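A single protein chain has been omitted; all remaining protein chains appear in their positions.
As written, the chains take the letters A and B, and residue 1 is the first residue of each chain.
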Amino acid sequence: MTPNILAYAFAFPVLGIFLGLVYKGIDRRVSARLTSRIGPPIRQPFWDVGKLLLKETVVPENAISWLFNAMPLIALASSMTLLLYIPFGVLKAPLEGYGDLIVVLYLLTLQSLAMAIGGFASGSPFSSVGAQREMVLMMSYEMPLATVIVGFALIYRSFSLTTIASTPVWSIVGPIAGLGVIMLFIALLIVTPAELAKLPFDIAEAETEIAEGMLAEYSGRNLALFYLSDAVRGFAMAALEVVLFIPFTLSSIFNLNLTGASLYTVEALWFLFKVLVVYLLAVTLVRTSFARFRIEQASRIFWVYVNIIALVGLALVWMGV
Amino acid sequence: MVNKMMFVLLKQVVKKPFTNPFPVKHAPKNVTELIEKVQKGEVKINPPVPLPEEGFRGKIHYDPERCIGCQLCIKVCPADAMEWIPELRKIRHYVSRCMFCQLCVDICPGKKFPGEEKNVKALSMSNDFLLADYDKYSDNLIEEPPEAKEKGL
Partner (left out) sequence: MTKSQYYIPIGPIHPALKEPIRVEAKVEGEKIVEVDVKRGFAHRGIEYMGMKRNAIQALYLSERICGICSISHPYAFVVGSEKALGIEAPPRAQYIRTIIAELERIHSHILWLGVVAHEVGFDSLLFWTWKGREKVLDVLELISGNRINYSMYMIGGVRRDLKESHIKALKEMIDYYRIFNQEMKNLFLADPVYKARTRGVAQLSKEMALKVNAVGPTARAAGLRMDIRQDIPYDAYADIEVRGIVPQDIVGEVYGDAYDATLVRIYEIDQSVDIIEYCIDNLPEGKIMAIPNYVVLLSKIKRTKGEGIGAHEAPRGEVIHYFKYDGTRDGPAVWKVVAPSYNNINSWAPLLLGAEVADIPVVVAYIDPCMCCNDRIAVVRDSSGKIVDSTTLHRMAVEKTMRIKKELGVKE
């Protein structure tokens, strides 16, 4: 590990938290405007986290307290680590070469798992039901997610995200495989709200049914950590989609000849813009315009429909490559 | 992942939000300062929701000069918001108890001053509806004859 990487490793999480909260703020604002409301200021998530950090952290009497307190940390750590694997535009991922897409898959799962275990550990019936639902949901959407990643491995013969980011997927696939990639993209877009526990798949946190489910007993610092991990994960997931499917750099579209600092600034802004567009379309618009599914309906959707889409996509990719 | 709701919502993005805005965007540090600035015209505040032109039932206004002390309003008031002041033969109205049903206004016979053709009622509904207060017995929420306060009745 060079000092360079260490510096990245400290700067990225801070940047990740900042961007995650800003995107959450924009998400809330846009969601409010979609429903004809004024909405909170964009800095509101920062106030929320600050306020939660100041509040008392209550551990329920019949909770397993070490597990209950450890899970928010694990959730935040896993989403922070996830960020270190994602190349920002032309910047290389800090942890490049230490395992790639497969680790990303595991880190995504780890965060949901941490929430589920935290739910089981809090000893409340609402949390337990929520945790059970989260486990079922996780088992349902893992398969399409894995299919997408296998599809990319087939195209690139590699799991490295930096390789994928440096050569746009659309430039190396033929028309048939291109169709396959589009289907994989659709599958990943449907998985996104489930992965981020947003409507229509926020079944594990259903407010009206089980009163926020897994998070029902969490408060104060623990809840703030979950909130942060949720924000970071939302950003990371959208960034991952951009890296996989919309990797075009601005300089390659307009044939710009930028070098040095200006290249990095322009590309970083362009990358953030792409992430914002994906975030708004895949998360904000979907979460605002859908009702919540029941757990068995969501399972059916993922096991049957999304799986079919993903597997057909995979087959097309396999034929095309 | 597309349904009809999405189009309805996307149409709403370009329209003005439906929410009634607060008078000012952020809570002011000093309310009196803000009010002074508004009076000078330096700050503009969002007006409250418009009321219907006539017939709005707001805070009851009591004119003790017109009150003949018939106690009919006390008889019909469902919320017991009227109190009889026997020394003055007038009433006291507690707005915090009032349920704005307008029965007292309907039943009030009123009084005719010399030179007037018709009786004018002592009680009337005003357009005031911003009645929030910390104290339910604050001056703003009690309508009474001025003598009652002076004499401490």
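Methods note: contacts are C-beta pairs under 8 Å (C-beta built on N, C-alpha and C of every residue); 3 or more make two chains touch, one makes a residue touch a chain.
The structure presented is a predicted model; accordingly, all values stated were derived computationally and were not measured.
Taking every chain of the complex into account, the chain not shown here touches A, B. Interface note for the absent chain: among B:V24, B:L72, B:L88 or B:V120, the touching residue is B:L72. Residue B:F56 is the one among B:F56, B:W84 or B:Y137 that touches the chain not shown. Contact with the omitted chain, checked across A:Q111, A:S128, A:T147 or A:T192, is made by A:S128. The missing chain, though absent from the display, is touched by one residue of A:Q111, A:S160 or A:T288; that residue is A:T288. Screening A:A206, A:A224 or A:L276 for touch with the missing chain picks out A:A206.
Shown as candidates are B:I45, B:I68, B:I85 or B:I107; the residue that touches the absent chain is B:I107. Mapped onto subunit A, the footprint of the missing chain covers residues 34-37, 120-121, 125-126, 128-129, 132-133, 199-200, 202-203, 206-211, 288-297.
Summarising the interface, subunit B meets the missing chain with residues 3-5, 8-9, 12, 18, 51-53, 55-57, 72, 75-78, 99-103, 106-107, 125.
Keep this in mind: only the chains that are shown with their structure count from here on.
With each centre defined as the average position of its C-alpha atoms, the distance from subunit A to subunit B rounds to 52 Å. On the side of subunit B, the complex with subunit A involves touching residues 1, 3, 5-6, 9-10, 12-13, 15, 17-19, 21.
The part of subunit A that touches subunit B in the complex is made up of residues 30, 32-39, 189-190, 285-286, 288-290.
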